[in-house]
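Questions regarding the structure given below will be posed in turn.
Missing here is one protein chain; the remaining ones are kept as they sit in the complex.
Presenting chain A:
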Amino acid sequence: MAAPKKGRSASAQSKPGRSLALILIAIVALTGGMFLSGHTTPRLGIDLAGGTSITLRAVPEAGQESAINKTNMDTAVDIMNRRVNGLGVSEAEVQTQGRDNIIVNIPKGTNSEEAQKQVGTTAKLYFRPVVATEVSGAAATGSPSPSPSGSASGDKATDKATDKATEKATDPSTSSSSPSATPTSQGRAVTDGLKADATPSTSTSPAASASPSASGGAADTGKLEAQYAALDCTDKKARAKAGDGSKPTDSTVACGQNSQGQWQKYILGPAEVDGTDVDKAEAVLNTTTGAGWTVTMKFTDGGSKKFAAITGKLAQNQSPQNQFAIVLDGEVVSDPYVSQALTGGNAEISGNFTQESSQSLANMLSYGALPLTFKEDSVTTVTAALGGEQLQAGLIAGAIGLALVVLYLVLYYRGLALIAVASLLVSGALTYVIMALLGPTIGFALNLPAVCGAIVAIGITADSFIVYFERVRDEIREGRSLRPAVERAWPRARRTILVSDFVSFLAAAVLFIVTVGKVQGFAFTLGLTTLLDVVVVFLFTKPLLTLVARSKFFSSGHSWSGLDPKRLGAQPPLRRTRRPAQPAAGPVDPKEA
């Protein structure tokens, strides 16, 4: 790239028409593609369209610096996406940026504060035993209130028992004695019977009600039952609040969606295994047993012991108490049942998974194991009005800049400026169309710094023409006529353009890779326009100049052509001898412009 051979470039020079046709076809094709894709304007960033943009930074746990890697970040993005879009923000986008940043962009009109809260907190993943579950919704909320009242006595036992169970999680004997349904849960079981779920719902009662003697927490249990009864998981707000403030060691209520997409509510026992106990989770297509997509989990050493204990305990229970719930951020993401103790440190969850859903669950499971927390680094909320103003200001600034450049070019280069302006227009059209197309394809969003980059790029693009034009003029000053001048000036101008554009592109590329946020948008535009500059100069400006050089207006050196030999102070045509006879023309010759 640095120094192309000085020979002439075959295609651009000898067949100007072909290059021009090529670039015109490219423009038409791209424009057609743009209209076909239905995205006729570049996607606007938050700062121009309005909305909230949150930048999060991953902070690894001590001694786990290598935890910031692509897999982990991608997993985190999946989780964040789920959380933000769980708010009903369908267009929120979450993406990684740089090495350790995650950007969450939330378009205007959604509750940005809520979203901010959601992404700002650390996700927590727990495995909790299911105590009771049922489909939630109108039917459930309408269910008779007897639950709290009828259960007063049983509840005492319930909570104590569950507390106990946490402590004695490793002891399967405690749990074995449990299945005693309280009146409460039976009352509820009536409604449960309605649900067409794979998980039969003879509701509940704590796994370890065998130890009713423990004390303290009765009130809590009562509250829990009351919460459970009142919980309507179809209500978004209620869902978000469910289990708020409960500690992992407490029993809690939670919501989750079953495979039919119905909301289901749960009473869950204390967390037995937490996310960090999961070493690895993967979505696997199990072809040997024909189970379809499954999720395999591998536990850490400590985790596998705990998991063996909980499964051993659960396996002896009746449904639904043989289920454990995988709870992410207080929401049940999966509630598989257990038929035997799983002691190997490996487990497989099967069911009606699709590839997507199994992968999503695997991601969530892995997320719990991420030794990362996310810190809010910046939150920018731009009102739609301000965004519009900034966009407008950017466009006006661009227009003024462009007008000034065109004015200067016309004054200085006269007729030649037409070629420069045409090239700028082609370059501008290409930039616009490509930006519009990059929106849907790679998620490129035009932000304010990107607009700045495009405006600054006017200078870089125009410079390529200046380099070339100055070269041509030098050749004319040497006494050449226009056509040979155009051809002779090209190889050197081309080299200069390539070398300098390469440096500019290098700067843009390094900035794009290394930096974050706003800087990146700027670098992207700069890099894109630099590339387009090369394309335009090679395929448009040069061939156009070659064609134009044939016209009388330019080749005769009309005083408005910008190539008037007299005005340029050309030497009279050289007498052709073996060596230059004009003293001045000799040594001073090589002018790099």
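Note that contacts are C-beta pairs under 8 Å (C-beta built on N, C-alpha and C of every residue); 3 or more make two chains touch, one makes a residue touch a chain; residues count from 1.
To be clear about the criterion, contacts and distances are computed from a predicted model.
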Next item on the list: Between "V/A-type H+-transporting ATPase subunit I", "ABC transporter permease", "Protein-export membrane protein SecF" or "Beta-ketoacyl-[acyl-carrier-protein] synthase family protein", choose the name on the UniProt record of the chain that's been left out.
Entry: "Protein-export membrane protein SecF"
Next item on the list: Please pick, from A:425, A:460 or A:531, the residue that touches the omitted chain in the full complex.
Entry: A:460
Check: If the hidden chain were put back, which of A:382, A:437, A:472 or A:536 would touch it?
Finding: A:382
Item checked: Contacting the left-out chain in the complete assembly, out of A:452, A:534 or A:548 -> A:452
Next item on the list: Identify the residues of chain A touching the omitted chain, counting contacts across the whole complex.
Entry: 2-3, 6, 8, 14, 47, 55, 57, 98, 113, 116-117, 120, 375-383, 385-386, 389-390, 393-394, 396-402, 404-405, 408-409, 411-412, 448-449, 452-453, 455-456, 458-460, 462-463, 466-467, 470, 473-474, 477, 480, 483-484, 486-488, 492, 495-496, 499-504, 506-508, 510-511, 514-519, 522-523, 526, 546, 549, 567-571, 576, 578-580, 583-593
